[in-house]
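Worksheet for the structure shown next.
A protein chain is absent from this complex, but the other protein chains hold their places.
Labels for the chains are A and B, by order of writing; each one numbers its residues from 1.
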Amino acid sequence: MSPAVFEVQDLTVRFGGVTALDGLSLRHDSGGVVGLIGANGAGKTTFVNVLSGVVRPARGRAFLDGRDLTGLAAHKIARAGLTRTFQNLRLFGSLTVLDHLLVPYGARNHGRQRALALLAEVGLAGTESRRPAELAYGEQRRLELARALALDPRIVLLDEPLAGLAGSESDELLSLFGRLRDGGTTLLLIEHDVPSVLRISDRVLVLDRGRLLADGTPAEVASDPEVRQAYLGDDDVRD
Amino acid sequence: MEHIPGYVLIGLSTGTTYAVIGLGIALVYQVSGIINFAQGDFVMLGGLTFAFTAEQGAHPVVAAALALTVTAGCGAALHLAVLAPARDAGHDRLIVLTIGASILIQGSAVLVFGADQHFAAPFGGDRQFQAFGVSISAQYLWCAAAAAAVAAAVWALLSRSQTGRAMRAVAADRETARLMGIAPLRMGLIALLLAAVLAGIGGVVLAPIQPPDATAGVPLGLKGFTAAVLGGLTSPLGAIAGGLVVGVVEAVVTGLVSSGYRDTIVYGLLVAVLLVRPGGLLIAAVRERL
Partner (left out) sequence: MTARFRPVAGYMVFVAVLLTVPAVFTRVPFYTLSTAVLMVLLAIGALGLVPLTGLARQVSIGQAAFYGIGGYTSAVLTVRYHVDPWWGLLAGVVLAAAVAWSLGAVIFRAQGHYLSLATLAFGLAVAALVNELPVTGRNAGISGLPPLRILGASLTTDLPFYWLCAGLLLVATVAVHLLLRSPVGSALTAAGDSPIAAAAAGIDISALRRTAFVVSAVLASVAGSGYAHWFRYVDPSMLGLLNSVQLLIIITVGGRESVWGAPLGAFTVVTLAEVVRGRLPGSEAGAELTAYGVVLVLSLLLLPRGLAGLPAALRRRARGAR
């Protein structure tokens, strides 16, 4: 059996009394778009934080292409081909937009042309000499995404990349995600907009209080009674 | 070697002061995420105000009350005039701000009290007691009592009062606390005020044993940091234990090696602790939400 694109075993994270991830185990073999949904506080961001090396799990292991990432420094994980975006934007306030795409490890070797092309791809052409504060919110979100792509990752963890975007903007990004998937990049897409996730994902994971509530194709997950009750139903009430 | 119990006793006695200072540092760090480099200067300010006023003939209780008022006022001023306006600044600026406050307090203390040491009489008269072959000033009993009292008071405040619960909520999770209607800034003010008063108390009880001058706060602050870091930096109880450990190490080293290398070893200990424990410390540092 070839190694999984990513795999976690018995992942457990606690913050004081809160168990954010509770013995989570799953593997993903085939690439494509993996949707990750779950209520507020379900542990989605924590999952991203553990995989990207920001948070150390209390227990459990994480693998990328069969390589053990557990305990590896965040920059090594990024260099190994796993990058991420941040739910609360974390841009480099003093750097220009273009520099955001030249600073990531190894990105400079691809040259300026490549960086400019990437900017055009996410719809930020013409903004290269601006700083994050001079960008609209939607543009800042897209810059987060472009920065994560600048390292040519094997897998990108997208933590609510569409939050706060207008409908047309988010459609553009969804089609960009499709292109990335077709180019062989695996995407883990965290998103509260469930219909979008169901539409674009090849596989959907539902997280609930740190555990996997459901896992399957979009159709399977959408018809799962437990999901409908615990999450999708809830969601209608809450939003 | 047979002197070690005596050294340990001396260490525990001096350690109580470090414990009180470390407690204040840990409280402020826990609630506002700020390392307060002026904490040692609050101790100096409390001790100096106390000794100076007592020298002028004031009743010790009046002098102590004045000392605590001054440190509390200074703590409030530091928060309201310096830290709160800069709340959006990064932690690097906040650190430099507290350093600025520290030298400002030192400078003002020199301007007001002069550069010389000031002396206060021990509370119960100048008595010594003997134990394990060492002779210790009875004033250390006051230090120990004060440390125990403030530790109990802080514990009661944090675990029993509404304010204490709110402070712990801010410490655990700032954003959620804010959503619950707790103002982190106000909790920061309370923590700093509390830390300043603790430092003032420490300064007052220490003044008869170590006559303070305007620079006395720097080494005390450093030992308080060592105490707080040893205790994990966010744990009030840990800081108290850390303070006692620092005191004991300092006393044993002074006794067994030489007093000359005492500072090298105590400051070296802080470096070593910071180097050995970053794993444990890191966990505390990832409090910011992503």
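Operating definition for what follows: contacts are C-beta pairs under 8 Å (C-beta built on N, C-alpha and C of every residue); 3 or more make two chains touch, one makes a residue touch a chain.
Because the structure is predicted, anything quoted here is derived from the model rather than measured.
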Handout entry: Contact list for the unshown chain, restricted to visible chains
Key = A, B
Exercise for the section: Based on the whole complex, identify which of A:Phe6, A:Phe47, A:Phe63 or A:Phe86 touches the chain you can't see. Expected result: A:Phe86
Problem - Contact with the hidden chain (one of B:Pro5, B:Pro85 or B:Gly124) - result: B:Pro85
Handout entry: Among B:Ala121, B:Val218 or B:Ala241, residue touching the chain not depicted
Key = B:Val218
Problem - For chain A, residues in touch with the removed chain - result: 52-54, 73-75, 78-79, 83-84, 86, 90-95, 99-100, 102-106, 108, 147-148, 150-151
Practice task
Touching the hidden chain in the full complex, which residues of chain B are there? Just list them.
Solution key: 29, 35, 37, 82, 85-86, 89-93, 95-97, 99-111, 114-115, 214, 218-219, 222, 225-226, 229, 260-264, 267-268, 270-271, 274-275, 278, 281-282, 285, 290
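The rule is simple: only the chains that are shown with their structure count from here on.
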Handout entry: Centre-to-centre distance between chain B and chain A (centres being mean Cα positions), rounded to whole Å
Key = 44
